[in-house]
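To start, I am sharing the structure in question, which I have written as structure tokens.
Of the protein chains in this complex, all but one are displayed in their positions.
So, chain A:
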Amino acid sequence: MVRAALDSRQIGRGPSAFAAYVPAATVVAASLLAALPIVSNSGWYPDFGYLVFIGWRLLRSDPWPAWWAAPLGLVNDLFTSYPIGFSVALWSATMLALDLIDRRTMWRDYWIEWVLAAVFLAIDEWMQWQLAAVVGADLPFTTQLPSLVIAILVFPLAAWIVSRTDRWRLGR
């Protein structure tokens, strides 16, 4: 252990200068993925911003001050053509719900985190489907299932990227 601590790469490296803002910046970057020039006839791609958002929140309880969820959600709404206010409300509610869940759970492991993420992603898809129906696009929910399955399968990748970014920002 001591030898590892004396490894020359480790000494003198602290958190990077903007460590406090890195998590929020990565969420905005993920929302901006909506500007990729992908022209798809099916909405099967995941909600990248939300994936990274819950990835950070499941990794740490305080990646950003809780109220930042609202402006981050607004950015996501603007870039992804969701009805404005959808991600604002959903992301704030996610912060609140995960805090309540944190009080109840006795232990956490990868499986529990994945199940939690799956539940939140399902709520996300379900609400998008409901809102689409409200504005006149009432589709059967089965059309949302492929996109939900893809999002759940992609979550571990998002969580891995988030944890690597976390190690980088803290200089570990």
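As a working rule, a contact is a pair of C-beta atoms (placed from the backbone, for glycine too) under 8 Å apart; a residue touches a chain by one contact, two chains touch by 3 or more; residues count from 1.
Here is the rule we use: contacts and distances are computed from a predicted model.
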| item | value |
| --- | --- |
| Record-based protein name (UniProt) of the chain missing from this complex, from "ABC transporter ATP-binding protein", "Cell shape-determining protein MreC", "Rhodanese-like domain-containing protein" or "NADP oxidoreductase" | "Cell shape-determining protein MreC" |
| Listed residues A:W56, A:F79, A:F120 or A:F155, member touching the removed chain | A:F79 |
| On chain A, residues whose C-beta touches the chain left out of the figure | 32, 34-48, 61, 65-67, 69-70, 73-74, 78-93, 95-96, 99-100, 102-103, 128-129, 131-132, 134-139, 143-144, 147 |
